[in-house]
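Reviewing the structure listed below.
Just one protein chain is left out here, and the rest sit where they should.
Entry: chain A
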Amino acid sequence: MARPFEVTRQPGFSAIAIACFVLLYLPIVLLVIYSFNAGESISQWEGFSLRWYASAWENEQIQAATIRSVVIATGASLIATSAAVLAALATTRTAPWRGRTIVFALVNQPLMVPEIVTAVALLIFFSMIKVATGYTGLWYLILAHAAFCIPFAYMPVRARLQGMDLSLEQAGADLYGTPVKVFRHITLPQLWPGILAGAMLAFVISLDDVVITEFVKSAGQDTLPTYMLGQIRRTITPEINAISTALLAVSILLVTAFFFISRTRK
C-alpha cells in the first residue's frame, strides 16, 4: 500500500533543511562570536573579551545615534499605531462601504511599493518642505518611519478586531453604552494585545531601517543602522559586531514579546 505523500520523508529533505538553516544562521552566529573577539580582526579569533562592547558603549557617536534611533522608533511607532487602530476600526467595524477594499490595499501599500521608490519620493517631498519652511529637525524621519510602519501595526490590530465577537460590542450598546464608551470599556480592553503587538513590530521595523533613513536624514542625523553603514565604508572592527549583536538582542526580545502578546487570548 502506498504511503501518503509526506514531504519530510523525501530523500534529501534533512540535508536541504539543514543547509538552509546553516545559511541563515551561521553568518549571524559568527557575527555574534566575533563581537567578543579580543583582537582587532573580524575574522581572526584572538581570545574572549568584552572590549568592543565597552568601546561601543563609550563611543559618543554611537550613543547619539542610538538615542536618535530610539526617539524616532518611539515616535514613529506611536503615530503609526494610532493611525493603524483607526484604520483597522474603519475597515472592520463599519458596514461595508464602497472603496473599503481599496482602503485596505492603500493602508498596506508600503509593503508593496519598493522601498527605494518611497525613499526617493520622500526625499523630494521633504526637500520641498525644507525649502519652504527651513525646518530641518527629526520630524521628517519620524513621519517617514511612521508612514512605512503603519501596515506593520495595522496587521495585528486588524486581526485582533476580526477575531473579536461582534455581539460583545452590541451587548455594550444594548446596555446603554454610547459608541465612545463601548470602544473604551469593551473594544479597547480586548484590543490592547493587538495594539501592543503592532506597536512593538512597528518599533523594530523602524529601528532597523536603512534605505529610507539614508535618503531622508539631514547631516548629523545618523541613526544606529546608518551610522553602522558609514563605519563599514572605513575600517571594520568588531565594534560593528558588538552593536549588531546588541541590536539583534533587542529585536529578539521585542519579537518574542510580540509573539507571546499576540497569542494572548482574553
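The definition used in the following text is that a contact is a pair of C-beta atoms (placed from the backbone, for glycine too) under 8 Å apart; a residue touches a chain by one contact, two chains touch by 3 or more; residues count from 1.
Please note the rule applied: contacts and distances are computed from a predicted model.
Think of the chain that is not pictured: of "Zn-ribbon domain-containing OB-fold protein", "ABC transmembrane type-1 domain-containing protein", "Spermidine/putrescine import ATP-binding protein PotA" or "Diguanylate cyclase (GGDEF) domain-containing protein", UniProt labels it "Spermidine/putrescine import ATP-binding protein PotA". Among A:Gly172, A:Pro225 or A:Pro238, only A:Gly172 touches the chain that is left out of the view. Of A:Ala65, A:Leu122 or A:Ile186, it is A:Ile186 that touches the chain left out of the display. Against the chain not shown here, chain A presents residues 165, 167-168, 170-178, 181, 185-186, 189-190, 266.
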